[in-house]
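One protein chain omitted, others in place.
Moving on, here comes chain A:
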Amino acid sequence: MRLITHNMLSCNIKGVTNGFPLRIEAGNVIEKEVDFNPDFIRHMFAKIEWKALVEGARSMGYAELPEDSPDAAVLKSDEPFLKKLHHALLELHLEEGALVCPETGRKFPVNKGIPNMLLHEDEV
């Protein structure tokens, strides 16, 4: 699972009001190279929750993103920054570990890069 997906995922348990962001418990993190496309990064930037991304990247051992969300103007020109964002969003994969719901503490295990988001019957 990549951070771009983590940034979209929230806890779906019934009654949970604030199931985002899921905390990452990293077991094994791998990197896979993906073609860099600045247009896509710019397109996604508007949708990304910056704080969750920085925290997620930290817990996966990547600390090069700035704490505060950069301006949209930076994105137009700053190629190195876009590359960093690209790396964090698309190239870091969480292979083994778990996602933890911030409200209930429920753990969703991640095996072979696939988070198990199936809910038990009493959670629907």
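By definition in this document, a contact is a pair of C-beta atoms (placed from the backbone, for glycine too) under 8 Å apart; a residue touches a chain by one contact, two chains touch by 3 or more; residues count from 1.
Convention: contacts and distances are computed from a predicted model.
Between the listed names "Protein kinase domain-containing protein", "Osteopetrosis-associated transmembrane protein 1", "Proteasome subunit beta type-1" or "Methyltransferase type 11 domain-containing protein", the UniProt record for the complex's undisplayed chain reads "Methyltransferase type 11 domain-containing protein". Where chain A meets the missing chain, the touching residues are 1-2, 4-5, 7-12, 19-20, 34, 37, 39-40, 43-44, 47, 49, 90, 112-119, 121, 124.
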